[in-house]
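Heads up, one of the protein chains got dropped from this complex, but the rest are sitting where they should.
Our next item is subunit A:
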């Protein structure tokens, strides 16, 4: 503090400071600007426009009319939307825990075992994530093929017919497998990074207290990476509720099994781009957004006592 300095000197410093502050502000805006523009143009503006669209109804006969929330009322009584939503909820309940368990197991193994294969294994486990979802889905579509996939050869050895993962009974598990394959490696990297951040002194202290590898993993490692686990759980929840790419791609191989209303996102896409019903498509999107919001909020609410990243 400069208590005794002359008033003009004080003023000068103040002016200098405000100048710096102004420059900092301008610099800040310059840095944020490009993102801000893209954010406004590609996220906020389309969202606002979609919200606006969702309040109207366009019919083949009779044209467009303002219907306020009718589309939302329709969505929440529409069996297609509800069954699709129920599907993604069930799918989340099965596939997310599976992905997390697989990712966690791999991360713990890679963290515990140090050998020349660790880096190679890490890369291989991560690799599926680097493959675009669309290509992954096409590839699995071929692997699941009953007539020329490896399954056919494998089951053929025993003279049995291969299971039809693209059929109505097994498509659920077929998709669980694809999604796990695709994302477990990505989550594994996040968890592995969190594990690397733990102070090794803790392990040493635990070992001196007589803890084995299992105990270290269960009592030290997992509790300490809980924030990372919560983070990937939220990622997985948001992503799975918006399930789209994989079923949309597999549709061309199994149109009978995967209908256009298989998941809410696909249903919105179908309404908008095949049936020209952008209004209802937008309403479904926002209704789905509501479900995702409620789902994620509920999840965070129930886990808020733990150390959370939010």
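One rule holds in what follows: a contact is a pair of C-beta atoms (placed from the backbone, for glycine too) under 8 Å apart; a residue touches a chain by one contact, two chains touch by 3 or more; residues count from 1.
Note that in this section contacts and distances are computed from a predicted model.
*Asks:* One chain of this complex is not shown here; going by its UniProt record, which of these names is it: "Carbohydrate ABC transporter permease", "Probable alginate O-acetylase", "GMC family oxidoreductase" or "N-Acetyl-D-glucosamine ABC transport system, sugar-binding protein"?
*Replies:* "N-Acetyl-D-glucosamine ABC transport system, sugar-binding protein"
*Asks:* Using the document's definition of touch, tell me which of A:84, A:128, A:281 or A:295 contacts the absent chain.
*Replies:* Going through A:84, A:128, A:281 or A:295 one by one, A:281 is the residue touching the chain not shown.
*Asks:* For subunit A, which residues touch the unseen chain?
*Replies:* 42-43, 46-47, 49-50, 59-62, 133, 142, 145-148, 168, 179, 182-183, 235, 238-240, 242-246, 252-257, 259-260, 265, 268-270, 272-276, 278, 281-282, 285-286, 288-289
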